[in-house]
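== subunit A ==
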Amino acid sequence: MESRLRKVIVCDPDKCNGCRICEYVCSYVSEGVMNIKKSRIRVVRIEPFLNIAVTCRKCEDPVCVKACPRDALKQKPNGIIAIDENKCNGCGWCVEACPFGVIRLHLGRRKVIVCDYCEKYGSPKCVEYCPKEALKYVTVDQAGRELSKKAVKILLEER
Partner candidate 1 sequence: MKGYAGRYLTIDLTRGKTVIDRVDEYMAINYIGGYGFGARALYDMLPNPAQIDPLSPENVLIWWTGPLAGTISTAGNKYSVFAKSPLTGIFGFGISSGLFASELKSAGWDGIVFTGRSEKPSYLMIDDDNIELRDASHLWGRTTWETEEMIKEELGDESFVVASIGPAGERMVKLANITNERNRQVGRCGLGAVMGSKNLKAVAVRGTKDVEVADIESLLKFIADLNERCQGPATEKYRIYGTPANVLVHNKLGCLPSYNFQRGTFEYAEEVSGEMMLKTHVKKIIACAGCPIACDHVNQAREAYAGSTSSVDYESLALLGPNCGIRSLDFITKAVEICDTLGVDTISAGNVVGWAMECYEKGILSRDETDGIDLRFGNGEALLDALRRLCLREGRLGSLLAEGVRRASQIVGKGSEKFAMHCKGLEWAAYELRSLQTSTLGFAVSNRGADYLRSGSYQVDVKGQVDRLRLDRSRGKIVYDGENLYAIIDSLIICKFTRGIFKSVDELAKLYTLVTGLSMTGEQIIKAGERIHNLARCFNIKCGISRKDDYPPPRAFEDPLPDDVVKGAVIKREEYDEALDGYYECRGWNKDGIPTKRKLLELGLNKEAEEVGVEA
Partner candidate 2 sequence: MLLRILLRLGEVQVEFIGRFQELFNSKSMRVDVESETSLLSLLKKLGEKAGFDVVSHFIGSKGELMEEYSLIILNGKAVNLGKLSEYVVKPGDKVVLSPSVAGGG
């Protein structure tokens, strides 16, 4: 799949209020438990005003894959990062390499975890459960277009 057609999870920081419902849902979808520390999407709150949820961006030529010394990470054609748990030994090079800090070590096992976009459901559950529609599952192009619209609206309304 062409990378520009890849859909990613984007978060609107104006709408995100840091409720962490995405984290609770993700922990269930990913591991069948309630434990936000096991979520693949992470809410970042910087006091007093900034809130945003971040997860894997399905980068082109992803640095996490490149950084792995054991060849445990592969990017699938749909952009999702697949982790071969037999090869991963939790060294954490990929964690350091990811510019968004969204590939992380699992709490219990010494393996890394990353968002798989709820492959088994077809679309990400965090987006479905986000109460404020801050999370969207769109292509980067679409996200850009939305932002342009928003910016233009603000500009013209302020005039």
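A quick word on the picks: all candidates are chains of the complex that A comes from, given by their letters.
We adopt the following convention: a contact is a pair of C-beta atoms (placed from the backbone, for glycine too) under 8 Å apart; a residue touches a chain by one contact, two chains touch by 3 or more; residues count from 1.
Computed from a predicted structure; not experimentally measured.
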| item | value |
| --- | --- |
| Given options 1 or 2, the chain of this complex that touches subunit A | 1 |
| Subunit A residues touching candidate 1 - in the complex, by the definition given at the top | 17-21, 24-25, 28, 31-38, 45, 47-49, 51, 107, 128-129, 131-132 |
